[in-house]
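What follows is a structure written as structure tokens; I'll ask about it next.
With one protein chain withheld, the remaining protein chains of the complex are depicted in position.
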Amino acid sequence: MSKEAPLSVSERQFILEALRQDARLDGRGPDQFRPLSITFGEEYGHVKLQLGKTSLVVRISAEVTQPRDDRPFDGLFQINLELSAMGSPAWENGRSNDLEAYATHVLDSVVRRSNALDTESLCILKGVSCWSIRADVHVLDFDGNLTDAACIAIMTGLQHFRRPDAVVKDGQVIVYGVEERVPVALNITHKPLSVTFNSYNDGKNIIVDATLKEEQASEGELVIGINNGGDVCFVSKFSGAPVDAMEVVVKSNVALEKVKDINTKMEKAMQADLAKRAKKGMADLSRAENDR
Amino acid sequence: MVSAATVAPAAPQSLSLPPPQFARLQPHAYLLAHLSPPVASNQPSARANGRAPSQFRVTSANSGSLTHTNGSGMVRLGDTTAVCGVRAELLHTEDIPSWSVSQSSNANKRRRLADSIKLSGQSGDHEETEAEVEEDRAHIEDLNLLVPNLSLSTGCAPGFLPGAPPAALTQALSHKILSLLHSTRLVRAEDLRVWYQPPNLGPEELERHNDEEHMDVDADEAESKPAEIKAFWVLYIDIMIISLAGNPFDAAWMSVLTALRDTKLPKAWWDVDNETILCSDSIAESRKLSLRGLPIPSSFGVFEADAAAGWRAVVIPDGEKLKAEEKKGTVQKWILADPDGYEEGLSQERACIIVDKEQNGKTVIVSMEKHGGWTVDTEDLRQLVDISARRWDEMKQIMDQC
């Protein structure tokens, strides 16, 4: 089986008719996201994200490598998304599918190519060594809107992650362990997120954060990548039925509002976690002193 | 044909099958009939291929068969043939991204370690220090100086089609070989290093180097600078299974062993004037690798008499009960050494034991694996280790001759 179970005709009819009456299956408004929960693992940059029933884990890791020959001042940043049978039985292990390619493209454009992570700050020694940052996305449960969820998780991970400190001494790069020196946060230039809109009933109904069923009933998609300042960094009207040009402008405003909202939630979750860590760190420190 | 027709003209032809057809249609029954022949027939129990259960196939090893490699080996295990070629390439330390990077906790340790090894390296077979073990690991494993790659070439067995991505088996074997190279620490890191001993510095050079960083360094260190590693030899170990008739791992690993024993590295040194590494083309100056030990693998497959064991909703006997039954001889199984392709298809449970012998003849187990079933336990494994130890003696002779 390598296809999602298709939506039945009556289910589709029901979803469309409900939308015509401005109602969604789970009672949300058209511009409302599902409840978002962000938690963190033990390591820095280990984010567990739950958006309704879609859930995923993002892990950020860093290692020292050689920069590319043509860009000696730049570090490396890579987003890795591989769909496994864990997220949905329709996905086959070890084989990529259309959704994987599409989601990778969107994430790459919104996060990596918009320079959200300042790669120049990853350079350690020109042309010799630099940091390579890697974001691995594990999709645990898939219930629609993979790209937005992954985007939020990656951005949270990048802001939460701390890389070990490194200094250059006599042409030798010395990497300090986490115990020796306070690890360093990554340099984030701006915080773009993607917001996916799905259109129904000849573009009359446009909703955000569609569930899997809503995605299956959708006639077209519009993705807007935008940051807190209102700078659009990615727009994609990738497939499906046409959308009125004015809608793109209107929806950009909706997206901006959503992004601001999510970024606030993200910030809150992160500050709470970092405060908890700091407290724990203090406790560890005092305990170590007591031992002495 | 004529005689057959005259002797038994009435016998229905359909009831008798020639052995090859029987073997294909009822592989399990066929092998079982060979292993436990009817008492009346007075035939000894043997495998379908005529071997005794603990008998290995005829093995031959040949080294230096490929000319364009630093070392090569070919091992034949019955119809399974593996060829291995070792090619050494120089890797400048400048080209290693992690070379100029050190973890602060052992930043100083590394230099000191390098020194101590330089001193102790020549003194030969002494007790290895922990530092040496660590340094070996740091260089060989972290810098990936050993790169084995195995390929099951098209046509080695009917199942391998051209153009297909490497099968899971191929990748698993590559990993097993690499992790065994690491865990047995077969190759010494010292053999792969290219050192450079800087001459005593002239006064103007001393001055240049004597910045703040070096002021607090002991005076004598400034006089004779420590030797430094300029490059490493990376060994690309390519294994090709030309023909696969079961037990690819044993053949592959022994071909690696033969090839590494045959490998000669040319003398290499750092040329200060050209700022590059030069190699000598004189064979007399090249040197062989000094390997640690000779780990020899023996693989086994377990054939169970009860063909139904797999599909019946079996009530599995307790471990204790199983042992008791085994003593009575009610559970019938044969552990087949060096299974061929036909036998591999009939055995789910596999065991692989890799042993080495120390100078005093003591057997050391280097790796012992078994999975895929529940019949082999302590007693069987003890016997298998004994068989593997005997196999070691046999293989040592074969390898020393080639």
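Letters A and B name the chains as they come in the text, with residue numbers starting at 1 for each one.
As a convention for this text, a contact is a pair of C-beta atoms (placed from the backbone, for glycine too) under 8 Å apart; a residue touches a chain by one contact, two chains touch by 3 or more.
Following the convention adopted for this analysis, contacts and distances are computed from a predicted model.
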Quiz item: What protein name does the UniProt record of the undisplayed chain give, "Exosome complex subunit Rrp46", "DNA sliding clamp PCNA", "tRNA-splicing endonuclease subunit Sen34" or "Mitotic checkpoint protein BUB3 isoform X1"?
Solution: "Exosome complex subunit Rrp46"
Quiz item: Out of B:141, B:190 or B:228, which is the one that touches the chain we can't see?
Solution: B:141
Quiz prompt | Hidden partner chain, touching residue among A:17, A:92, A:202 or A:231 | solution = A:92
Exercise. Please pick, from A:42, A:69, A:98 or A:179, the residue that touches the omitted chain in the full complex.
Key: A:42
Practice problem: For the chain that's not shown, point to the residue among A:31, A:82, A:100 or A:118 touching it. | Solution: A:82
Quiz item: Can you list where subunit A touches the absent chain?
Solution: 1-2, 41-43, 46, 53, 55, 57, 59-61, 80, 82, 84-89, 92-94, 134, 136, 138, 140-143
Practice problem: Spell out, residue by residue, where the missing chain touches subunit B. | Solution: 137, 141, 144, 146, 168-169, 171-172, 174-176, 178-183, 310-311, 313-314, 316-320, 322, 348-350, 356, 362-378, 381-382, 385
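Keep in mind that, in the parts below, only the chains that are shown with their structure count from here on.
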Exercise. Quick one: report the Å distance separating subunit A from subunit B, using the average Cα coordinate of each chain.
Key: 43
Self-check item: Residue ranges of subunit A touching subunit B (in the complex, touch as defined)
Solution: 64-66, 125, 128-129, 166, 169-177, 180-181
Practice problem: Enumerate the contact residues on subunit B facing subunit A in the complex. | Solution: 97-98, 100-105, 107, 213
